[in-house]
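The complex appears here minus one protein chain, its other protein chains still in place.
A, B, C and D label the chains in the order they appear, each numbered from 1.
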Amino acid sequence: MFVATALGILVCMILAMARALLGPTVYDRIMAVNAFGTKTVLLIAVLGFMSGRPDFMDIALVYALINFIGTIAVLKFIRYGDMGWPRNMPDEPDDL
Amino acid sequence: MSWLIDLLSGLALLGGVFFVGVGSVGLLRMPDFYTRMHAAGITDTLGAGLILLGLMFQGGWTLITAKLLLILIFLWMTSPTASHALVKAALADPDNPQPLLHKESPPSNS
Amino acid sequence: MKHYSVPRLMTKLLLPLILLFALYVQFHGDFGPGGGFQAGVIFAAGFILHALIYGLDQTQRLLPPWVLRIGVSLGVLIYASVGVAGMLLGGAYLDYGVLDSHDPMHGQHLGILLVELGVGITVASVMVTIFYSFAGRGR
Amino acid sequence: MQILGLYNYWIFIVLMMCGFYVVISRGNLVKKLVGLNIFQTSVFILYISMGKITGGTAPILIAGKDVVYSNPVPHVLILTAIVVGIATTSLGLALVVRIHEAYGTIEEDEIHAQSEEESL
Partner (left out) sequence: MVTAVAAVRLRDLFAVVMLFGIYSLVSASLFVVMDAVDVAFTEASVGAGVATVFMLGTLSLTTHREKTPIARKPLLSLLVVIITGAALMYGTYDIPHYGDANDPIHHHVAPHYLEDSMEEIGIPNVVSSVLASYRGYDTLGETTVVFTAAIGVLILIGGARRRSKRDDERS
């Protein structure tokens, strides 16, 4: 059962990777990377159960958090081209 | 009792894989960015939820289930936020093609 | 500022959880996967998230660069001084068994805890320092 | 069977060659660093795959059970190597930033051209 689930998720990961490679715009790629990260979280959780040592959920937890940080960093970079926003400018366009 | 738990978790895992698969196919096949975003949402909510639910059935009332619940909460908190930020960034970008809705329907009705 | 509210709120909710989780990884490293290196990176990632959402100035107000410079050296200092303490108590350098005169196993526990703490402090401070350098350079 | 048992080394070699190719053939400094990272990760995979024992489990001891554990020593080496790797990579990135400030480009050829012009 776990094996079937893991295989299914693997196939889906390949699909998401194809989108990340093809993606015409940058946003497509970001979205694919994000979806890929979510699937990796699921895969790690299933793998933990598959190997009979399910106390390794910490890794999946870390993935879920770090993936979010990575996505936000990429978006921020695209939007402002700079990591240090907001600078001390009052009229910065501030809708992300 | 054991077979019931196995059955439930098997069903949940199957459903989860189905939804993840639908989301992935949608991610690959949908015509433009915004519709793809819609497909990716399925993976994040229903797919992840069902798979983690199936694993929770197997975990029983232990620390593992608590951690799975935490993963689920984190996923449900972070992925809509990321999607929100992503769509806002995409909409604000003039180089990016705008959604089809704006081109086809007159802007008067909304 | 008001259009930016969803990521802001989420960061506000997530940041304590990330830092708490980093501490859990740090001190639970004896029993499960984890330890100083991982915890340091996760801790730093929390602050990087804060800096990304709220801006570098806010984060530097929260965690000034001089704290980091102390932290970078403090971690290595803790590590090395644990070794020196073992030497003073009559063992070899970095021999934790002598830290507790009654039970060598407790000494080992204490030594590993302190050493991991030193590693964690150093790694977290180094990562945030590097991030500050890259982010502060652009202005 | 004799040959199939070695597939993990082949994966590692293919990855390593990808990284190597990027490092020697591309002129862009950031890309060179990415290639170096791929190279590095391939070495990580080599070490970890050497430490794996078939049927083994992660080296976190379970009290009272008799199971085979994988070899912990490569794990320790790689664990520290990853963190050191990111630290040194960021040092390299900092150098790239300085080079960009000094020369205004991060392409190797243009940097060579500029320094030749200066030396003439």
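The rule is short, and it goes like this: a contact is a pair of C-beta atoms (placed from the backbone, for glycine too) under 8 Å apart; a residue touches a chain by one contact, two chains touch by 3 or more.
Since the structure is predicted, the reported quantities are computational estimates derived from the model, not experimental observations.
Looking at the complex as a whole, the chain kept out of the display touches A, C, D.
Listed by residue number, the positions of chain C touching the unshown chain are 25, 29-35, 37-38, 41-42, 44-45, 48, 52, 65, 69, 72-73, 75-76, 79-80, 83, 94, 96, 104-106, 108-109, 111-112, 115-116, 118-119, 122-123, 125-127, 129-139.
As for the chain not pictured, it touches chain A at residues 17, 20-21, 26, 29-30, 33, 36-37, 40, 43-44, 47-48, 51, 56, 58-59, 62-63, 66-67, 69-70, 73-74, 77, 81-83. Interface residues of chain D with the unshown chain, by the touch rule above, are 5-11, 13-22, 24-28, 30-31, 33-35, 37-38, 41, 44-45, 48-63, 68-76, 78-91, 93-98, 100, 105-107, 109-110.
In this section, only the chains that are shown with their structure count from here on.
If you average the CA atoms of chain B and of chain C, the two centres end up 33 Å from each other. Centres computed as Cα averages put chain A at a distance of 22 Å from chain D. Counting partner chains per residue, chain B shows two or more touched chains at residues 74, 78, 81, 85. Those residues of chain A in touch with two or more other chains are numbered 55-56, 58, 61, 65, 68, 72, 95-96.
Residues 31-33, 35, 37, 40-41, 123, 126-127, 130, 133-134, 137 of chain C touch chain D in their complex. Contact residues on chain A toward chain C in their complex (touch as defined above): 55-56, 58-59, 61-62, 65-66, 68-69, 72-73, 76, 82-88, 94-96.
Of all residues in chain A, only 1-2, 4-5, 8-9, 11-13, 15-16, 18-19, 25, 27-28, 30-32, 34-35, 38-39, 41-42, 45-46, 49, 54-55, 57-58, 60-61, 64-65, 67-68, 71-72, 75, 78-79, 95-96 touch chain B in the complex they form.
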